[in-house]
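Only a single protein chain was left out; the remaining protein chains are all shown in position.
Presenting chain A:
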Amino acid sequence: MKKANNHKDFKIPEGYLDGFTDKLMERISTSEGNQEARMLPNSDGFKIPDNYFDGLHSNIIEKLEEEEKKVITLKPWRNNLYYAAASVAAAILLTIALQYNQSSEPTFESLAKADIEEYFDQTDFGFSTYEIAEVIPVDDLEVADILEYQFNEENIIDYLDDDIDNIEELNLLDNE
């Protein structure tokens, strides 16, 4: 006995079932993706100048060529001249420094931690963290250098005191 489609009392809009799957899938993906961000707008309002991307490659090449032009190789004899001048200047500076500062030559240990931090904070080295990371001799380090190093308890407490704002970086949630 055939029971399916036995709904003669009810009607549905024409074409309703044709688009049903697409509408349903769209709704599922929207609610999954933005479940956590229901209040936030989807776009951010930023625009770019017309055809900006079209000229980008040639602009980069132009800038690259300009940068390369600035790097001029000095002639060897000029190099020697500069080295000689630098040596004389260094010798004079060293003599003056020794005469004026014989009793208290600063050492790395004598510098306050705050002075070192201040120096790094105020001096613009012109290097990004990426560039600094490039020169760290990772290949010369052994895992044991890091794992077997015993941290002083005082240092750990200082670190937690100073960086308590970054508590999320302790990855507490990651250890669930």
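The rule we apply is simple: contacts are C-beta pairs under 8 Å (C-beta built on N, C-alpha and C of every residue); 3 or more make two chains touch, one makes a residue touch a chain; residues count from 1.
Here is the rule we use: contacts and distances are computed from a predicted model.
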item	value
Among "Cell shape-determining protein MreC", "Sigma-70 family RNA polymerase sigma factor", "Galactonate dehydratase" or "Transcriptional regulator", the UniProt name of the subunit that does not appear here	"Sigma-70 family RNA polymerase sigma factor"
Identified contact with the non-displayed chain, of A:L17, A:I48 or A:A112	A:I48
Chain A, residues in touch with the chain not shown (by the definition above)	36-37, 39-41, 43-49, 52-53, 56-57, 59-60, 63-64, 67, 124, 128-130, 134, 165-166, 168-169, 171, 173-176
